[in-house]
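Quick one: the structure is below, and I'll ask about it shortly.
The other protein chains are all here in position, but one chain of the complex has been omitted.
Right after this comes chain A.
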Amino acid sequence: MSYMIEGSTGAWEVVIGLEVHAQVISKAKLFSGASAHFGADPNTHVSLVDAAFPGMLPVLNRECVDQAIRTGLGLNAKINLMSRFDRKNYFYADLPQGYQISQFEFPIVGEGSIEIELEDGSVKNIGITRLHLEQDAGKSIHDLTPKDTVVDLNRSGVALMEIVSEPDMRSPEEAGAYLRKIRAIVRYLGTCDGNMEEGSMRADVNVSVRKPGEDYRTRCELKNINSIRYVMQAIEIEAKRHIEIYENGGEVDQETRLFDVARGETRTMRSKENAHDYRYFPDPDLLPLIVEQSHVDHLKSTLAELPDDKRNRFQSEYGLPRYDANVLVAEQDVANFFEKVAKNRDGRMASNWVTGELFAVLNKQGLTIHESPISADALGSLLDLIADNTINGKIAKEVFEDMVETGDMPGDIVERKGLKQVTDTGAIEKVIAEILAANPDKIAQYKSGKDKLFGFFVGQVMKEMQGKANPAIVNDLLKKQLS
């Protein structure tokens, strides 16, 4: 069922479009040779170009162009072989040039589309309008002294990709799934680290509401939101604000707003009257950017495997259900870990252990896959012990817990604790005989139709044997004895 917000005049549909600003992974800045690395001392990663000294000229970084093209290919988008840089003019203390070099009329990447997957398993296409390259601004700090704003230009001139979506999303969930997908794509491609907390990926959210079947109504833009959860919250809050205005007979003003997380509300940042007038014009310091199709083809042939392709491969190569494959490919490092475990082993079993036991431990301890207390090799050899019947699945969980605690290899733990599986039918038969002798009443009940008691007998046998009996053999022998 689609997402609707119920108002006093009926149900409202929410219309959402997103602009994602993604910081390009490169060594140097977009138009200068200063380092683009994050976290240096103030104003040390700044050249005279970035500080806009008179006479300094921009020279475009080749790698930033390639990164934009790679990302465009990952978004299944058209690469524009001719694009152009324009000046976007506005005055602000952390923008020394007085303009941002951006791409307005002719972006490097045109229309594309990506697939998002929703909770209910449905798949939806979200259109990409464009991707363009632009400079980041410096950073203003307002709270260092009472009367000054101080400016650090380290970020000034770092390359950003702005990825603009079509207004194709209809719920906070879809917006969240879209952002996660964009983040996965840029991370897989190595074009942006996707780290929203550090601000290397930020989103502007356009929200409007309408009655089903209507044309679009007035939208508001929520600026600079730096987490997926906040984007989802802000959409709902903003949509409800619009509905309330309309239902009280008012009109929504097109404006730029900010989302105040602490107060759970959006507020006017710039009204229509004060809207920026960017006075775009072609940057006379830069010629049009011409890219050869052969170069695009080369980048395409060396592109990393994308999340969707990896998911499809996991499904066919390892026989995984689509849902499980999606969970594994959501993060590239998890997918790599899984493949190490699954190599030459049962893929489904590997997937179950990674997404089950291992994820549980990582979640509980708040660790990333990098910090996993169990290496892919160690988990793999645990699966080997199950596969060659050295231990059964239940004992494997005990060994796993020991591995988490001690960091020992599973083979050593099995040895140390004497957990080797009993497959000797004689030994198992002996225990079964004891259990049956001790429970004549249960046997009678079982034989008179209480089938569920079979599980009770299995449990008793396993318990007696400290869980080390081979479950398949126990089942077989019990069935024979009880028939």
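Everything below uses one rule, namely that a residue touches a chain if its C-beta (ideal position, glycine included) is under 8 Å from a C-beta of that chain, and two chains touch if they have at least 3 such contacts; residues count from 1.
Note that contacts and distances are computed from a predicted model.
Hidden chain, UniProt protein name from the list "Pyruvate dehydrogenase E1 component beta subunit", "Urease accessory protein UreF", "Aspartyl/glutamyl-tRNA(Asn/Gln) amidotransferase subunit C" or "UDP-N-acetylglucosamine 1-carboxyvinyltransferase": "Aspartyl/glutamyl-tRNA(Asn/Gln) amidotransferase subunit C". Residue in contact with the omitted chain (choice from A:123, A:144 or A:262): A:144.
When the missing chain is restored to the complex, the residue among A:10, A:33 or A:264 that touches it is A:33. Interface with the hidden chain, as seen from chain A, comprises residues 26-28, 32-35, 41-51, 53, 59-65, 84, 89-93, 98, 140-142, 144-145, 147-153, 269-270, 276-277, 279, 282-284, 286-290.
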